[in-house]
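Let me begin by handing over the structure; questions about it come next.
A single protein chain has been omitted from the complex, and every remaining protein chain is retained in its original position.
We just call them A and B in the order they show up, numbering each chain from 1.
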Amino acid sequence: MSSLLDILGSSALYAAAIRLALPVFLAALGEVYAERAGLVNVGLEGMMLAGAFGGVYGAHLTGNPIGGAVMGVLFALVVAAIQSTIAVNLGGDQIVAGIALNIAALGVTAFLARTIWAGGDVPQVAHFDTLAVPGLSDLPVLGPIVFEQNALVYLAGLLALASWWALTRTTWGLRLRACGEAPRASDSLGIPVFAIRWQAMLICGALTGLGGVFLSLGELFTFTDGMSGGRGYIALAVVIIARWKPARVVWAALLFGGFEALAFRVQATGADIPYELMLALPYVMTLLVYAGVVGRVTPPAALGRVYTRT
Amino acid sequence: MSTLVRMHEVVKRFDDVIACDGVTLELGSGEIHALLGENGAGKTTLMNVLYGLTRADGGTIEIDGRAVELSGPADAIALGVGMVHQHPLLVGPLTLAENMRLGGVGDGTPAGMAAAIAPATKLIPFDVDGATRVDELPLSVRQRLEIVRCLARGVRILVLDEPTAVLTPDEVAQLFGQLRELAGAGCGVVLITHKLSEVGALAQRVTVLRGGRKVGTYDPAATPARELASLMVGRELGEERRERPAATPGAPRLTLRGACCDDPHGARELHPVDLDVRGGEIVCLAGVEGNGQRPLAELCFGLRAPAAGEALLEGEPIPPHREWERRGVRIGRVAEERRQHGLVADAPLWRNLLLGPMAARTGRLVRKRRTVAWARGVLEEYGVNPPDPHALASSLSGGNQQKVVLARELDNDPRAIVAVNPTRGLDVGAQREVYARLDRMRAEGVAVLVISTDLDEVMRLADRVGVLYGGRLSGPFAREQVDRERLALLMAGMRDERDDADRDASAVIS
Partner (left out) sequence: MSVLRDGDVRALALRTAVALLGALVVGGIALALAGLDPIASYQAILDNAVGDGFAVQHSLLQALPLTLTALGVAVAYRAGLFNLGGEGQIYMGALGAVGVALLFPDAPGALLLPAALVCGMVAGACWGGIAGALRARLGLSELIVTIMLNFVAFWIVSYLVRHPLQDPGGAGYPQTAAISEAFRLGTIGGAVPAGAIVLALAVAAVWLLLERSRAGLELKDIGDGESAARFAGIRVERRLLLAMALAGLFGGLGGAVELTGNQYRLSDFFTPGWGYAAIAVALIGRGTALGTLGAGLLIGALRSGIDGAQGVAGIPESVAEIVQGTAVLFLIVANADVVVAAVKRAARRRARPTGRRTLDEQPA
């Protein structure tokens, strides 16, 4: 029976925090693109589930986790395309569409799982194993935490860096931000607002789908109904806490992942703290930080508002 | 002078409304061409077609003698067309340099921007730090930014949509000088306006649009203003005679005494104002947008308390608006933004009529049938078309929407009325109805305060006129004591000794 201090001192806790934070991180990173382009995408759950399922299905078909990852991203892109059509082309209610997509995706993925593996549970499939980075994984303290994760974690790190660069240092990023702040002005300058918003949403879908792939192929090695467990919604809070900046998304996601990891460690090591209440902690902490941050952050000015050219 | 642009028989329809009905327009290089018409005549739509923001349903466009197909602003920009909109279309939170970059000028850094706009600034001086956020700049600077950006991109056809609405008369003169220089350098300039004075001052040719159709193209030097005006409006238009009796004002009803306001940063937005609006008179406050109108209106609307001084209704401080119903405070409020503040767009008219002053008509429970019947009566009385209480506010035209707002604000016997730009976006017919309504209130002894950026409106309505500039009020003066010139000077900040002496002696606070 270990004490809380023992747990806090173990590197396994922090390594777990990174793993648990990853799906939320990827979804939030994707959402940063979408929201800075002016779109509110509540359908992250659906995209994540689609990615998780697609990952397992792809791995099942190809016997290879990379094939799974590709399939997962594709499935998520389908959801993103529907969301884009409704939000950008049709001028429909984005938030309700996102919620509806979550419900539909929940049903469709569960349905497909039942149908493809008729009757039984989804079997374990080829998955991503832990990949220790040679040399770096021998570093004290940081080594086992950061550099003994699976490939998707490293990929996610690179994606964070790439996202920062793309959004702040490229013309495309500037235009994307302009679309989110003033779509009419952007349009009048000849910036293709619809096209850029589509791109942002598709990137969001791809990243979120990747997060879902990590859930299934990186953690559980299979698919279970509704396995995204609300992380898509958590990501929405993370984006706001991170003030729509890719770098801060890392920390905000880790906040959530950290508390979740703590709760699981407590449960696993049988410590004398009710683990159920610990599991409520990530949500409470996220809420508290969200409350502390809101009012002091300015979202993109045109966020959530329909833009149509007459 | 070679022909730069030829728009031939352009047609544009929105649903079943024909915004442009076979309009033909020519623009030569080195020419300043005015496009004249009232609100809704189709001027902006026509230029939006030229700029690629709207797709025409019929007709052709030729630039430099070649027919072109414009699928979007990008195409028009590539052909050398630039447009400066009525309210500058810029991306607020981004910097000047970044906005320039978005328009294809410079690399997004202040240094790069300065280099890229150097040639253009010879024509139009522009010396603002590229790292400033656009939303921290005043409107006139933003407008100049748009023009410089167009020039730096090598625009040869420049369209300006009502550019003078946000400028003081001095800045207008400056702009006109710059436009003449531009034309001199070979550009073609289209000036969209509804102001006759600008046509005469600037344009070589003027095309008049009315109801989507071209009435004709004229030489401003050879055509008297009165004729252009009646062509614009379609009927013989004398200086509209105000057949209304002289004001017989009663006691002061709405009073501001040393009232001033600060903005969130602590800077003074409204300097101490002394103003009395008496029952039975209309006081108008003229001024260019952004000179203190908003804080003053908010004081009268009960939306904020003065930082110092008082705002009074019949001697009592105006309480915060949420207490008006309880305390029986009756001030009719006609806000500037109809969609934002005037009406709940997606709600039916009967519910809209219950907002604000009329809310007291219902108790906790609502008798729907009775309320709807009452609503129908009110709509009919105020000439709303169609007088259907179930129609959604968003389905009405601008003029009818404003009638609903007036019905709601005026119908419960207010002691005073405060209106800001009450006829913005309305055509002449609707405008006249609004003015008639306000005259009627005046005749019934209500105190009316109108804050307007439209000088014509001020001249039409006022018994007394004041001017807001830089957050300070000059006047109010008796209508007979001022003319447009004097008002224009005041709007540009030029006070002289006469102003203080002329403050209407009969308005002394007793």
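One rule holds for everything that comes next: contacts are C-beta pairs under 8 Å (C-beta built on N, C-alpha and C of every residue); 3 or more make two chains touch, one makes a residue touch a chain.
Predicted model, so just to flag it, every value in this text is computed and none were measured.
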Visible chains in contact with the missing one: A, B
Touch criterion as defined above, residue of B:V134, B:L228, B:A286 or B:L396 at the omitted chain: B:L396
Residue in contact with the excluded chain [from A:L8, A:L61 or A:I95]: A:I95
Touching the absent chain when the full complex is considered, from B:A118, B:A251 or B:A359: B:A359
Hidden partner chain, touching residue among B:M83, B:V208 or B:L343: B:L343
Residues from chain B at the interface with the omitted partner, ascending: 14-19, 39-42, 45, 211-212, 303, 321-322, 324-325, 335, 338-348, 351, 354-356, 359, 362-366, 368, 390, 392, 394-399, 401, 425-427, 430
Hidden partner chain, residues of chain A it touches: 42, 82, 86, 89-93, 95-97, 99-108, 110-111, 114-115, 225, 230, 233-234, 236-237, 240, 274, 276-277, 279-280, 283-284, 286-287, 290-291, 294-295, 306, 308
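To be clear about the criterion, only the chains that are shown with their structure count from here on.
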Chain A-chain B separation of Cα centroids, rounded to whole Å: 46
Sites on chain B touched by chain A in the complex: 14, 51-54, 72-77, 83, 85, 89-94, 98, 101-104, 108
For the chain A and chain B complex, residues of the former touching the latter: 171, 174-175, 177-178, 181-182, 184-192, 298, 301, 309-310
